[in-house]
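All protein chains of the complex are present and in place, except for one that has been dropped.
Our next item is chain A:
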Amino acid sequence: MRWRPRDLLVIVPTFAILFVIVFPVLWMVFTSLRPASALAANLPVGQWFDGLGFDAYGRLFNDSGFARYIGNSLLVSAVSTVFTVVLASFAAYGLSRFKFRLRGPVLLIVLATQLLPFVVLISPIYLAFSEIGLLNSYVGLVVVYVAMTLPLAIYLLLGYFDTIPRVLDEAARIDGCSTAGVIFRVVLPIALPGIVTVVTTTFITTWEEYFFASVLMTGEDLKTVQVGLSSFFGEYSSDWGMIMAAATVATIPTILLFSIVQKRLVAGLSAGSVKQ
């Protein structure tokens, strides 16, 4: 590699900018590991790394309801993801294989729901849910999350299904497969990368959701991770170590899942927005 002094004009600013971009996350993890006494004091840089440990995580799991919130979020996100993937698989298969007359309008409706402001739906959904007893209920939040994530899931899967040759469907049918059999035994295994993408994006979306969870799940025992974390802002506003520990824990699943699909998600986004 030929080293050119001029390259530094690009390399140095790039690293400076990347540092600013990554800093808040590094600072979050670092803060979560520092002793509470160090956070209140204005220590010189030399003492920043003294006494690092997991005390804040101990306070988080022993003194707050965060473990419970994690359980709630895992349950709601996992169940929502299963329902979304199954419903979206059926719908995407139907839209991919059968050119029925209302296909265009159906696709348009699915796309339009993505553009609707979610916030606007809160009052009607709140009222309807209070009428039928779905407030403070896992079922209620799951239903909202399934509806919220279905449109994108259908679109993603449709893209994958369209690339799978129909000959395979027909062969399976001749061997006696039902439509569900064709979907689960033939199409889904081939579209596995697509399924992985849908599972991860759906899980991340529902795991990160704050607004509906905060309005529909008000019971202390029913808070999700994001709502729980936000409630710490006021409650423990002096204990930033614990808040950053909670924030770190809330980020672990999204970083893990994101790293699985990063390449595919970026490629998909690029293809979707840039006309080739």
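What we mean here is this: contacts are C-beta pairs under 8 Å (C-beta built on N, C-alpha and C of every residue); 3 or more make two chains touch, one makes a residue touch a chain; residues count from 1.
In this text, contacts and distances are computed from a predicted model.
> UniProt name of the unshown chain, from "Transketolase", "Exonuclease SbcC", "Carbon monoxide dehydrogenase, medium subunit" or "Sugar ABC transporter permease"?
The correct option from "Transketolase", "Exonuclease SbcC", "Carbon monoxide dehydrogenase, medium subunit" or "Sugar ABC transporter permease" is "Sugar ABC transporter permease", the UniProt name of the unshown chain.
> So one chain is hidden, and I want to know which residue out of A:Ile70, A:Ile125 or A:Leu222 touches that hidden chain in the complete assembly.
From the options A:Ile70, A:Ile125 or A:Leu222, the contact with the absent chain belongs to A:Ile125.
> Need a quick check: the contact residues on chain A for the chain that isn't drawn.
For chain A, the residues touching the absent chain are 1-2, 7, 10-11, 13-14, 17-18, 21-22, 24-25, 27-28, 31, 39-40, 42, 87-88, 90-91, 93-95, 97-104, 106-113, 115-128, 130-131, 143-144, 146-148, 150-151, 154-155, 179, 207-208, 210-211, 215, 226, 229-230, 233, 240, 243-244, 246-247, 250-251, 254-255, 258-259, 262, 266, 269-276.
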